[in-house]
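Here the structure comes first, spelled out in structure tokens, and everything after it is commentary.
A single protein chain has been removed from this complex, and every other one stays in its place.
Showing chain A:
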Amino acid sequence: MTATDLGDRVAVRAAARPRPFWTIPRRDALVGYLMISPQLAGSVLFVLLPLGLVVYYSLQEWNVLAGTFEYVGGANYAKLLADPNMGQVLASTALFSAGLVVLNLTLALVLAILLDQRLRGTTFFRTLFFSPVLVSLVAWTIVWQFLLQQDGGVNGLLGLAGVEGPNWLRGDTTALLSVVVVQVVKNVGLNMVLFLAALQGVPRQLHEAAQLDGAGAWTRFARITVPQISPTILLTSIITVVGSLQVFAQIAVLTQGGPGLSTTVLVYYLYQQAFQFRHLGYGATLSVLLFLIVAALTLLQWWLRRKWVFHES
């Protein structure tokens, strides 16, 4: 019997007498509306309204510096398609997100498996791997900017091993790689902890039974562990993919999108267009594109969840 059933029964009993307007279900509904009202008002005011406005702005030629604001229909979208930078920006975005997601999830899983071996001192290592999650993002980025200078700490350590390191933030490939690594090391601890909890939830009997049937370590990992933790893999990948498309501070501090456009991901390009060049109409068009990409990826992953994930708890 649920609380609502009970409410109904009380209501039925009350019906014998002259019926008060404020029956329990009605009172419940009122309380429900009141309790969601701050969140709902916030969603309308700070999510839906701005989303509508972004679409509206994207149809305007709006340049703060030139003082223009006029309806131009699809002109900004035509500009988007013809933008000579767009190919490079999308390529950088895709490369950055793919590199980040693959490296982050792989490393998180490897670390979680290492920490799941019942070694002594696991808690200590877990603390170390998790600690960057708590370091202020910009502080972390500044330290890495310092480390990655030509004569900085990373090349200093490499120098001790007799290797001459590159100027990390000035080369196309190394700049993108640097931003990916800085971001992965910062946040992989979170996914690691989620994986660790998932690994510890895999029933031990499954492994024992498979071992009796002669399954090797790799087979057990591929056939038991991965399917068992697939809901967590999916959840972490959604969080990481969506997060990778929002990486802004790291790029603003480390590379300002350079060299060239090699680290200009969509979010950073959008910021440049809207707030540095003051093309707010075009900035809004880029926002619509970013929203569509994030929404499409999220929905794709939810759809995959139905097709692929082994079980739902």
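Basically, contacts are C-beta pairs under 8 Å (C-beta built on N, C-alpha and C of every residue); 3 or more make two chains touch, one makes a residue touch a chain; residues count from 1.
In the analysis below, contacts and distances are computed from a predicted model.
Peer 1: The complex has one chain missing from view, so what does its UniProt entry call it, picking from "Cytochrome oxidase maturation protein, cbb3-type", "Sugar ABC transporter ATP-binding protein", "2-oxoglutarate ferredoxin oxidoreductase, beta subunit" or "YeeE/YedE family protein"?
Peer 2: This omitted chain is identified in its UniProt record as "Sugar ABC transporter ATP-binding protein".
Peer 1: Out of A:20, A:50, A:203 or A:260, which residue would touch the omitted chain in the full complex?
Peer 2: Considering all chains, including the one not shown, the answer is A:50.
Peer 1: So which of A:32, A:73 or A:260 would be touching the chain we can't see?
Peer 2: A:32
Peer 1: From the list A:87, A:159, A:203 or A:260, which touches the chain that is not on show?
Peer 2: Of the listed residues, the one touching the omitted chain is A:159.
Peer 1: Since one chain isn't shown, list which residues of chain A touch it in the complete complex.
Peer 2: 1-4, 6-7, 25, 27-29, 31-33, 35-36, 38-51, 53-54, 57, 111, 114, 117, 119, 121, 123, 125-140, 142-147, 149, 151-153, 156-157, 159-160, 181, 185, 189-190, 193-194, 196-197, 231-232, 235, 242, 245-246, 248-249, 252-253, 267, 270-271, 274-275, 280, 283-284, 287-288, 290-291, 294-295, 298, 312-313
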